[in-house]
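Below are the structure tokens for one structure; questions will follow.
Of the protein chains in this complex, one is absent; all others appear in place.
Coming up: chain A.
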Amino acid sequence: MSNDEDGSTFVSLSETMKEVEVWENQRYVLFKGWGPFRLPTDRPLWSNRKGDRRRHLESVLLPVSSVWACEWFIDLPNGPSTVLGSEGLPSARVSDPHSDFGWLYAPDFTVPTKYCSTKSSPIMIVRRRRWVRRLRLTDVSQHPEAVALPSFWAQSLFYGFAAVADVDISEQERQRHHESFHRLSRFCKKSSLQSLQIGLVSSVPTIVDGEEGTSTASASPAALITQKVLTYVYKYGVASCIRADIWKLWAAIRGFDLEEHTNAFSSLSSIAGQSRDSTDAVEIGQDVVRTAPKHPLFDGKGSVGQLRLRHVLMTIAICPEMTAGYHQAFSYIAAMLLLHTQPEDAYCLMLHALRNLLPPGYHEHYLLRYDIQIVLELLQSQFPHIDAAFQANQIDISVFASGWLQGLFCAHFPFSSAARFFELMLAEGNSSILVRVVVAFIRLHEKTLLSIDSSCSLGQFANQWARERFDVQPLLDIIQDDKLTQHVLQQRERLRSTQCTPGE
């Protein structure tokens, strides 16, 4: 039986078969009848068995090393009672959401499931039923086609470099994921992306308080990313199951021509295949095998993940818009993107971030040092005591900040956390988040930083902290309220115009 308390929603049926459940909850409303209605104190319309966690059919993710064995179907309430056929699948299934199958009635949602009645009566004004889906445990190497689904890997996002997040954090993350899906999914209808591409922006639905609003005529596409949307992204992130679409949508909203660059990707791919001996190709070859080697997607020479990573990095390196060629930090950024998207989308998103969102010369001319300088100046004005202590001990924040910024956090934080920073960059349409993360880190650790006595200790502390940071919500809460976006953008502009052109 499912046990949500310990965070696990997947129940073993046999050695190779597991089952996951989601409960649909409805209320009877006079003159309207049964339907997706709820009182504020009711459980969510879609929930776990206990009713205290939001769950949706679409946002349930496959765990690593498994494939879906069937679609969602309605099952009888008390567990896997359906007779299993030879394939381990139920012989007859009901999966029509409009059917009346499987409902359990009660006067109130506080009545435990086992006391609910299968028969409706006038005092029974709430009902619930159980949707289940089965999955088969599988060997990834024998089912490479399973990798075609980005969501297949989403659960394994919790892999950092060597570690996996603990149960509590995974469960928190899972809740955020379902919550985010609930709030943001409407924003991600396939039609949004298509209508945007053909310029019919005004017909895109917008979000009003998490409910589907009527389409408001938006003057500019950027207006689609409302303050409300940003709030959700800070609070919940974008659910893994819709990340690929939302991220592409945001890139398009900020003027990135997806179609043109997707085409460019395929033509660059053929050139990339030929230049195997260039310096970039050799370096990329070296790095591909050692980028997140413990992650199931990238594990093993010649694995799907490694092939895709090489492909994306080679096209980025030879892309005419990227004059700097290959930079080692890119392999981590591309790896993070490949956990969510297909190679052509990973290429597009990476190019968009590097060319449009980062200031020019960020990697190429090490102009990320302006960002470090902005952090230093903020340190001076907002944390004068830390600044004084750092000066006295000759401690330089660039010992960690430089690396963090080069990899857009993907090389130092678990990919699941780096993705949160990355999507904020896409949503906000600027890269001020880079500076703001470092500043928030300082704010979060004010006391600890005061006791640090050398650059080496600072680097050690910061990198170790980042490496294990599966939960970046406290950091994001600080960043959400920091009001530093404009400051960062203005200071970048100031530094760029006043400082001499840098040498390599």
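Quick note on the criterion: contacts are C-beta pairs under 8 Å (C-beta built on N, C-alpha and C of every residue); 3 or more make two chains touch, one makes a residue touch a chain; residues count from 1.
Just so we're on the same page, contacts and distances are computed from a predicted model.
One chain of the complex is hidden; its UniProt record names it "Rab5 GTP-binding protein, putative", one of "DNA-directed RNA polymerase II subunit RPB3", "Ras-related protein rab-5C-like protein", "Rab5 GTP-binding protein, putative" or "28S ribosomal protein S24, mitochondrial". Contact with the undisplayed chain is limited, among A:Leu376, A:Leu444 or A:Ile478, to A:Leu376. Among A:Thr16, A:Ser95, A:Thr110 or A:Ser454, the one in contact with the hidden chain is A:Ser454.
When the missing chain is restored to the complex, the residue among A:Pro107, A:Pro359 or A:Gly403 that touches it is A:Gly403. Within the whole complex, the absent chain has one touching residue among A:Ala106, A:Ala292 or A:Met425, and that is A:Ala292. For chain A, the list of residues touching the undisplayed chain reads 161, 283, 286-287, 289-293, 324, 327-329, 331-332, 363, 366, 369, 372-373, 376, 390-391, 393-396, 398-400, 402-404, 406-407, 411-412, 452-457, 459-461, 463-464, 499, 502-504.
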